[in-house]
Every structure is written in C-alpha cells, then in structure tokens.
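The complex appears here minus one protein chain, its other protein chains still in place.
Chain naming follows the written order as A and B, and within any one chain the residues start at number 1.
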Amino acid sequence: MPDSTFLDSTELVLNMGPQHPSTHGVLRVILKLDGEKVLGTECVIGYLHRGVEKIAENRTYAQFNPYVDRMDYVAAISNGLGYCLAVEKMLNVEAPPRAQAIRVILTELNRIASHLLWLGTHALDIGAITPVFYCLREREEALKIFEKYCGARLTTHAFRIGGLLYETYDGFEQDIRDFCAMFVPHVDEYEELLTNNRIWIGRLKDVGILNADECKEFGVTGPVLRAAGVKWDLRKAQPYSGYEKYDFEIPTRQNGDTYDRYIVRMQEMRQSVRIMQQAVEAIPEGPIMGKVGKVIKPPVGEAYVSIEAPKGELGYYVVSDGSTQPYRVRVRPPCFVNLQALDRMIRGGLVADVVAVIGTLDIVLGEIDR
Amino acid sequence: MADEQKPGGSEAAPPPGGEAAKEPGKTAVEAPKPAPPKPALPPPKPPAIMVATPWESELARELKESFGEGIGETSTYLGQNFIVAKPGSAIPILEYLKLESDFDYLVDITAVDWPKRADRFDVVYILYSFSRNERVRVKIHIPDGYQPETAVGVHLTADWLEREVMPDEWQGYPLRKDHGILQQDERWVQENLGIESGQ
Partner (left out) sequence: MRGLLNKIFLVDLFQGLWVTFRNQHPKYIYTERYPEERPKVAERYRGAPRLNINPDNGETLCISCNLCALACPETLIVVTSERNEVTKRKDLTTFTYDTSRCMFCGLCEDACPVDALELTQDFEMATYTREGQIWDRQMLEEGPKPTQYKC
C-alpha cells in the first residue's frame, strides 16, 4: 500500500543553472513548477560581477576603454563604440568621417558575429545541433577580420576616444566585400535549415510572447521589441556615427513570440550586410583621429549616450568632474533590462520553453553582472 | 496591472551583481546604514560647475506649471535636457511625463555620489519617449539615509534597476566614493567563500 502522499502533486522548486549549458553563462533561474508548467521564476545573477563601474572611477578615460569590451564580450566592438561616443560627446568632438565609416563597418560585422553566436547556441538549446557548426564557421571569418584589423578577436579594443588608432590594413575593403558575398547565401542556408522546419516552428511559435506594451513597460529593447511590432531602432531614431547615410530597413514582426524574434534577427543580419556593403564602397579619405589631446580631460558635466547594440539599447551615462578620471560611469546594459521580462514571458509555459525563451533573449552574463 | 507590487520574477532579489538596492522599492545608494557620525563639512566650494543652459520648451513650461515648487531647475547640457526635482516629487513627475507627455520608456535609473555635498546623492532617472523621440533626465538630490519612493508603480522596469545586486548580508556600499576599490567585506568573504580575502 503506497503512502498516501505518494499521489500528491506538490509544487516543485527546480534550480536551473548556474552551470546549466543553456543559461548561456552563469545565470541561475529558480523555477517554481507544477508538473511541467512554470508557475514563476526567479533569476539569480551576479556570479560574474567584476565591478566595472567602480573600476571606471579609478582609471583614466582611455584606460577604461578595454574594460568595456569585457561586458558584452560577444559584441565588444559595439561596447567600445558606445563608450567612445559618450566620451566624445562630453569632449564635444566628433570622429572624422573616415573613422566613422570604418566604425560602422566593424560594428555591423560585430552585430553579425553576435547574432551568429546567438543563432548557433539558441538552435543548440532547442535541439538543432547542426546550425551551431555553420554559424561558428562564418563567425570565424568575421573574427579573422577583427584580428587582422586590430590584433584581437574577441575583446578587441578596436576604437579609441576621438576616432581610431589603427588604419585599415591592405585588403580590408576586399575582405569585407568577400565576407558580404559569402555570408548572404549562408543566411539562406540557415533559413533553409530552420525557418520551415516543423520542429523548429513547433518549439518556437507562440512561446514566450511579449507584446509591445509589455515591452515598453519592461524597457525591453532591441530585436525583442521589434519582434513585437515596434519599429524602433536607435540607428534610425537617433543616428550616430553616420548611420543616417546608409539605407537599411528595420525588420519588424507582429506576434512578439520566439519565432518572430528569430525571424527579426535573421533579417537584421541581412540588413547589416547591406549597411556594410554601402559603407565599404564609400569610405572617405582623411584622418582617422579627431582633435583629442593626449590626456583626455572632459569639462565638468554629464552625458548619456546610447547606441543600438546587437541586444538592444546600450547606454553610457558618464559624469565628469573635470579630472582625467571619470567621476561616474553608469552602463545601461540591454541584457540586464531584457532579462527582467523573462518571468513575464515564461509564466504559464512549459519547462522546455524556459530554454527557448532564455535563448531568444540573447543574454550575455558578462553584461548583466558587469 | 495586478502584480505591480511584486513584478515578474523578482520576488527574490537577484543577489551579487551590479547596481542598485537590496529590496525592491529602495533605490541604490541610500539603503539605510548605521549612519556614521557625520563630521560637519565646510560648505563645499564649487570650483568648476557644469555649464548648463536653461531648457526652454513647451514641456519645461508645462512641468513648471504643474509642479511649481517641485521642480528646481530645467536645464540642458550638450543638447541633453534634464530636470532637477525635489525628492518627493520625482515619482509624480515620472507619472506625469508618462501619462501626459508620452515618456513611456524608463531607460535607466542610476545614482551619483557627491560626498562633499549636504544632499549627498544624485538619483537620476533617464526617460525616453518613443513618439517624441526625445530623452529627458529627472534628477533628485537626496541626503544619506533618505529613502525615495519606488518608481515601480509607474514603470515596471524600475524594479531591477532599483536594486543593489549584492548579497543580503554584505556590509558596505561599493559604489560610494568613500569605498576604496580594493575594499570589501572581509568577514562575508571568509564566512561564505572560505578564503582569506578576495584580493
């Protein structure tokens, strides 16, 4: 005779992470489950905390530049661009046109690299093992260009305040053209693998819905917001670094589910290629460094500058007290804010959906914990 | 909405980490602390100040009319507008901006520590409006120990942004200016991590 409690169904608290491979780093999610159904979640973050904002207050402006690469380490160039733009804003200088064009090319290439890593790991989480190999293969080509340009593949430290340190190498333009020509057929290939695949659709359609109002409420930005139908991209809304010169679309979808976010990111990669193709044909001649002294000393004041990073709005709020070190640097990380919506997206869903939703948020824990 | 008080998924505060307070609804820096006896500071001399110019616009006028005393200053610096408000009126201003002026996206909440000032902390709310494509910052100056109201009732996203993501028992506030960069809660590290020091 079994114990009477044997057939009881109680709520189960399940710990997912911090070493779970599908949490993309050291995210710990505490799930409250009723059978397979998710009743609620709690995120435990901070395992990768390094105190970047405190470090900033103890470094000079130029010295802090390599640290920002280490926040969102799969999109280091975007981080660097945001920080450089913020300090340039405070110094009231602008990078020369040539530097801006090169910055745009590298940032878009980085967006592709970031989205490729997202696609590979997201598909791997869902159970599609093949795409990750192809994605990393193409990402390798992008990283090779970074390595040739600035000497590092991941934490690039590619930009300097006021412009660029490195001139392009011989054959840079050709490398970018080759990459663009090579890459578009590969995106078609990923789409052939996934877009119409019945398992893929079954796992992603109507999972983790976040509609436009909820997105705004939670401050969610980036592809997640665009998949909910809000046509908003900082590159168009408040162009920086010469993005207004390029012709590109903001891909949007209406349902705001995981499948739509997948489609939006795939489209974004195609648009990035478009921007790169336009930019590489029109790199102006001229200097690559603006009028910035050797010692960077912005006047007393503050500025908030944000860019469209691959994950969403990445902002830097910099306060200067007139010395060579920033008085305060606050980073507005897109992943941190986007992760907040996780609970809303999976409450009521199934355990298997948790993996899909974490994947679709495209989080990088280095940026969440800073 | 129903669960405004306990917004999604964050009943348990996310522990160690980056920015803000220990409980929801308590902004980063001013979490209560055994207030150290404050030496009477001489009035700080303002050597160089931010050269901000007054912000003249419809919105600034509207706000001044609606809040009167609650708004200290509406200025613009480097083309970025900000409002300095009385601590108590920050949340009503956020609400007004959200409902009347379409500033429906709270980008960020942060704080700056100015140890020499009487009202030691700046709490900064950065807002954005999708329809106007405009940003505005709302700043309040608060003394040590003051607990401003939470903004979660207006913007759900404030929930995580307001938290200090540190272990609950941790002593000290690492982002304050008087906290050295190598300083840490040795006792916590020894008890919880089993190592002599994190350095």
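By definition in this document, a residue touches a chain if its C-beta (ideal position, glycine included) is under 8 Å from a C-beta of that chain, and two chains touch if they have at least 3 such contacts.
These figures come from a predicted structure and were not determined experimentally.
Engineer: Using the whole complex, pick out the displayed chains that touch the missing one.
Structural biologist: A
Engineer: Which one, A:135, A:150 or A:215, makes contact with the chain that was left out?
Structural biologist: Among A:135, A:150 or A:215, only A:150 touches the chain that is not shown.
Engineer: Per the definition of touch given earlier, which of A:64, A:243 or A:259 contacts the omitted chain?
Structural biologist: The missing chain is touched by A:64.
Engineer: Using the touch definition from the top, which of A:193, A:237, A:250 or A:350 touches the missing chain?
Structural biologist: Of the listed residues, the one touching the omitted chain is A:193.
Engineer: State which residues belonging to subunit A touch the missing partner chain.
Structural biologist: Considering the whole complex, subunit A reaches the absent chain at 59, 62-67, 70, 130, 134, 137, 140, 144, 147-152, 155, 157, 165-166, 169, 189, 192-194, 196-198.
The rule is simple: only the chains that are shown with their structure count from here on.
Engineer: For subunit A versus subunit B, what separation do you get between their C-alpha means, in angstrom?
Structural biologist: 25
Engineer: Can you name the residues of subunit A that touch subunit B in the complex?
Structural biologist: Contacts found on subunit A: 30, 40-47, 49, 51-55, 57-58, 89-90, 92, 216-219, 230, 232, 237-238, 299-304, 306, 313, 315, 317, 319, 321-322, 327-328, 330, 332-333, 336-337, 339-344, 347, 368-370.
Engineer: Given the complex with subunit A, which residues does subunit B contribute to the contact?
Structural biologist: 8-12, 14-19, 47-52, 77-78, 80, 104-108, 110, 112-113, 124, 126, 130, 133, 135, 137, 155-157, 159-161, 165-166, 174-175, 177, 179, 181
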